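Of the protein chains in this complex, all but one are displayed in their positions.
For clarity, chains are labelled A and B in written order, and residue numbers in each chain start from 1.
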């Protein structure tokens, strides 16, 4: 891997891509949406564990691919009796199957991490597996490989976590109260209490009562408790909220209708249509609150979670069995956008797993409504080709300035530099293609590269 | 911008693209579908107004992008008290935000127009805005910049407008009766009277009675009046009709069913399903009439109009708030195609805003039914990448000869040369890619370039 990684082989294009990339490569990383556990920064002595803990066990991209090729889930996941030898065996299994990741983003990220974070130039194979395990393990014992040190080495300017509405943000409080200069911000995610079909919903509502000090017994008290939590998150540094739903359906219910559903849910009598209506209504309430408190609203829709029931029952969620579905935005978002989409105080950032909506629905919506911005390619599409399709299908209609740069959206802290680097290289390569075809001049391309790499994310998330 | 604009940077491909483009660059422009106001040609002394009148106020692509980034609609649209200073301010606002159009087709067209029509080489920025305004305004005062003169300078061979079925075609009559040699033809668009949910439908029906001399009081008289208008349009030079609908749903109703819906509509009692059924039925009637009178039928479907209610209520339609929806052709068109798709007298040209239908539905339909042809990439997809996707996804299955070349489909007369040039360059670039990969030889590519640039449109529209 050399300096021209992912750039076009065409010499004219590559020269422009090199120059553009040189202008953005050293910019700090803005990480406005992700799933790194704030605990790793709260504890100044936190260590990442074994190479298997770092690269395999928590990474559903890795686990799903090995499982898809016949590796039993049991041989990849920790049990209570696991020893270091088990972790070595997990690593060996991974190395034995590393060819499965050829041409995948996971393969690219891991190769980049091994080289650029851990200094490992050797190719990961069955033969080299244990040598490489040892080399990583040795590094992970050094202070320079603790999370706070890596945060600084990675040149992160700000990193936002994702936190349940019921979270007391104790880790975030500990970070704020420490003398460490890193900027770790919470993000308000209320799915567990506003989606009445969420697992453990009833317990989540009780927990909401507890942390908010507001007894949530009906729809009005739910709204008050959520407003209280948003204010708390904001006070703790949050600038955004995040919302997941199966579809982007939105609807305005009367307070009475909303309360009737909520009461049915409390009694355990709500059906699937109740859940759909309530989520659709609560998305509009969340938008209303965002207009009022200025928290940027993110919407991630379109994954059918836990498609494989047997895997879910035995191993739980996030094992690579979430499968996307076709998604409709134009009609589903119309109620919400008609209510709030013209308000200059409101920002709604949309994500999709259905790329057919890029050019057909999302870019036209973002290219019209002042509130709407488009998030970067998400999940399966956070890849070299996924980015190319995003640039090719979104930008002509939405324009660069209705997008919000990059999100790494990852639990895997050590993959963050690799992910941002792939985005920056990919953006520069795309822009170089525009320059050589004379769609934009190089001065404009340089400003677009900076915006995509840094400023757009910073501005859109009000960081 | 030099001679290789939009061509591949690969030298071998570019050389072929240059040769192909040289063979088509000077061909006359065939403009078989668009929205230029015929009035601009009817009045030999017509002038275009200010630079803001020409480039900004009527262009929903421009207005929507500025609005999406927080520029108030009020600051872009004319009011009754507007002065020339207001137009200068609109232009300044546009220039201040011109970076929003980087990488968009609007940005490319406007740059091309400024340079190639108005001779302006300077980049449009906040600083240059007033200088450029003055330069354009100065040109717009010259006879060489009046519509008829530009028509000739642009080397237009024929330009079709789009006209309501109730239009008396007075402007067209005036053009025909003048000594001017330009060929401006009307196109018959009956949406306002056949879609019973169209705005002002009742008034449109009354107007239809008036212009046709046939009192439209029931379904049979509606059919007679439409046949009368089609004959009139044909006599005035029309060779085609155009039809817009939310979906391509078609259905054959009995005369009795059709009349029952029509009667409900006249009484103001028709519902949404009535409207859907009636439009679906009338599309089949329009196809039937096309078989009989030889007018080519165009179908533009898939835009949910006026998505943003507040904007529609305050500023009216065509403000960039029309958002596409997923569209289904295979089943929806089956009734119409089973009735008329095998008839050699019939041509049906299909347009889509849903690119997923290119390879899946439209190319297979066009590659089988003698009547079906595919229109060029439409609206949001009339762009460099939109054209590439069209070529890549349509041509292998439909073949070049089941497509109809280019339509500029624009209200903005001065953008016509830029749009055709982008198509021709884009087509030559695509063909050059086929030549260097040895998919076709250069002789074949030259004939394909000519067809795409000129002959296919001329033949398909019977011009």
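Assume a contact is a pair of C-beta atoms (placed from the backbone, for glycine too) under 8 Å apart; a residue touches a chain by one contact, two chains touch by 3 or more.
Just so it is clear, the model here is predicted, and its values are computed rather than measured.
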item: Residue of B:2, B:83, B:254 or B:438 touching the missing chain in the full complex; value: B:438
item: Hidden partner chain, touching residue among A:328, A:354, A:396 or A:409; value: A:354
item: Missing-chain contacts mapped onto chain B; value: 10, 12-13, 326, 328, 330-331, 334, 337-338, 341-342, 344, 356, 359-361, 363-370, 372, 392-393, 395-402, 433-434, 436-441, 444, 447-448
item: On chain A, residues whose C-beta touches the chain left out of the figure; value: 1-2, 4-10, 64-65, 67-70, 99-105, 107-108, 123, 304, 307-311, 320-326, 353-356, 380-381, 383-386, 389
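FYI, only the chains that are shown with their structure count from here on.
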item: Whole-Å gap between the CA centroids of chain A and chain B; value: 40
